[in-house]
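Only one protein chain is missing from this complex, and each of the others stays in its spot.
Letters are used for the chains, namely A and B, taken in the order the chains are written, and counting of residues starts over at 1 for each.
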Amino acid sequence: MNISKAILAVFTWTVITFLIYVPLVLVIIFSFNDSIYFVFPLKGFTLKWYVRVFEDPLFLKSVVNSIIVALATTAGAILLGVPASFSFVRLRRNNVFAGFIVIPFIIPWLVIGVSCLIFFYTIGIPLSLLTVTLSHVVYSIPLVVLVVAARLISLNPNYEKASMDLGADQIQTFINITLPLIYPSIAISALITFLWSFDNFIITFFTIGSDITVPLWMWGSLRRPVNVPLVAAASSLIIIIGSAIVYLIEEYRLRKSGFLTTLL
Amino acid sequence: MKTTSLRLVNISKLYGKIVALQDINLEVHRGELLTILGPSGSGKSTLLKIIGGFEEPTSGEVWINDKLMNGVPPYKRPTSMVFQDLALFPHLNVFDNISYGLKIRKMPINEIKKKVRSIAELLHIEDILDRRITQLSGGQAQRVALARSLVIEPEILLLDEPLGPLDLKLRREMQLELRKIQKNLNATWIYVTHDHEEAMVMSDRIAVLKAGRILEVGDVKQIYEKPKNKFVAEFFGETNFFECRIEKIENGIATASCNEIIIQFNAFRDMKPGDEVTLMIRPEKIKLLKNSPTVNVNVAEGYLREVVYKGPHLDIKIELKNSKTMFVRSIELPYRIGEHVYLTWRDEDVAVIIE
Partner (left out) sequence: MNRIRFRQIRIPLHVLYGIPSLVYLFIFFYIPMIMIVVYSFWKGGPLYKVIRVFTLENYVRFFVDELSRNVLVWTNLLALLIFFIVILIAYPIAYFLARLMKGESGLKIILLILMPLEMNYLIRIFAWRNILGENGLINNTLMYLGVIDQPLTMLFHSIYAIIIVAVHNGLPYAIFPLYITLRSIPKSLYDAAMDLGSNRISVFFRITLPLSMPGIAIAFLFIYVPMIGEFAIPALVGGKTYLLGNLITRSFLEIGNWPFASAATMNVLILSLIAIFVVFKLTGMRWLYR
């Protein structure tokens, strides 16, 4: 019994270390290495890739663009998704309604990207950051709905009843009771949407036309060996900033999140 | 001659520094239903798990049919458990749940069918054998769980508060039915509950557990009417205690004075005048009188202070002259609140509390 447990423990940590973390750590090490190839022993410590990446006008532009898209997507998804989550809670056993909302969430991104491309082309909207945003919102609506609905469903319905019983009308109850209770889940879903949209490559790839975002900059740079160390530097920054954000929301995820909040 | 099915010798169980069970010694005879009764946290489920093999005792021995069971895994023990949450397998239907143990034992399918059918008939669930577990009512689920354990014909059946979630009426019915089945099969059952009424309805003997120790073991009547332990006496409902000093012993009858009340009772052999004793009289053994009885032993007087209507009977509180309270249980009450009454009881209804 204890031997099999020990074997499983070793297996678990080996997989976590080598199959999940080592590649990411190597990216960070590589980003400080004074060579365009990843060779052991390391050639020497340098910050030049970080300097160069911030001198690359295309990269800076892609960061700005990604932030614009991510902010717009988040705003759109929250405005549409949060009210819809109230509908979802009531109608979740209606397979047509639930399926209608959920399917864009589970279909491969490629399908969303391709179909949006055809749609925008056919009705004559030129591809731009706007079309990227519009297509990102398709995926983000179900994301927000599911995260907020998970919280709404877990709420004790007696809170609202008690509030109304104590004399508050529906609007007062919503503002004083419901909103404060679901606010964290809205914030979390906004954060997840932002990160997802900032990072999304596949949908963006089809709907962006000639503009650029961070993932597309990486895609382009990865195909030119000279630029690969720049990708390492940019990736390291994203890994470090991303980890910090993830660490911040860790508390919430551990305790209150629904299934999806934790998977995204 | 009674044969011993289960023998526990000096069983102790520690979780770190927390003592869950301490020096448990217990024998269970073949064909009897023994109830382990105790409040929550007393260690009764732990004890059952040790018998079933789900936990190993920190020290002590478990003997079943004179075979040492320590270190023997559950699947090799001749015991079977009906779990508190029943633990019916949600992915199997009723038939597959009941036949699980037989299939594991590689019994031929015809024989399995025959056995399942007969056990299902015994428990009146022969019509629901192809139902899913989620479609069962609470009572049906109990029966399926019981059938699943009974069908493998265990030497000892362990039941861990299986009737807990049922409503009162169904619970009462199941208690009687379980008891009938156990007697018919002449099987050895160990039943765990925190409900003293359930314990009395179902058991041959009761072992009362508190904080990991067995306080007292005895047959139902003895443990209710003549408990030796104060906690045991109280566990079966509000009762009357008297702190007394033995005055004299004549012909096996002891006379004790207890705060102006004189109580006579059957003396124990080693008692002698001058001993301090605690006596106990159950509320329903006490009679209320309007007029003073002719004798002055086993009599108290006081004022009627409170009456609680309980349906079949009344719970009455009497304030004695010495401002102590006595509890009386009576079917009727021809007196008014505040009225002066006398209380009497018989020698043989007095229990001597030793611990």
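Keep in mind that, in the parts below, contacts are C-beta pairs under 8 Å (C-beta built on N, C-alpha and C of every residue); 3 or more make two chains touch, one makes a residue touch a chain.
Treat the numbers as computed from the prediction; the structure is a model and nothing was measured.
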item	value
Among the chains presented, those that the missing one touches	A, B
Chain not shown: contacting residue from A:23, A:44 or A:57	A:23
Residue of A:63, A:129 or A:149 in touch with the missing chain, whole complex considered	A:149
Footprint left on chain A by the chain that the document does not show	5, 8-9, 11-12, 15-16, 19-24, 26-27, 30, 37-41, 79-81, 83-84, 86-92, 95, 97-98, 100-104, 106-112, 114-119, 122, 134-135, 137-138, 141, 145-146, 149-150, 153, 170, 195, 199, 201-202, 205-206, 214-215, 218-219, 222, 231-232, 235, 238-239, 242-243, 245-246, 250, 253-254, 258-260, 262-264
Hidden partner chain, residues of chain B it touches	52-54, 73-75, 79-81, 83-91, 100-101, 104-105, 148-149, 152
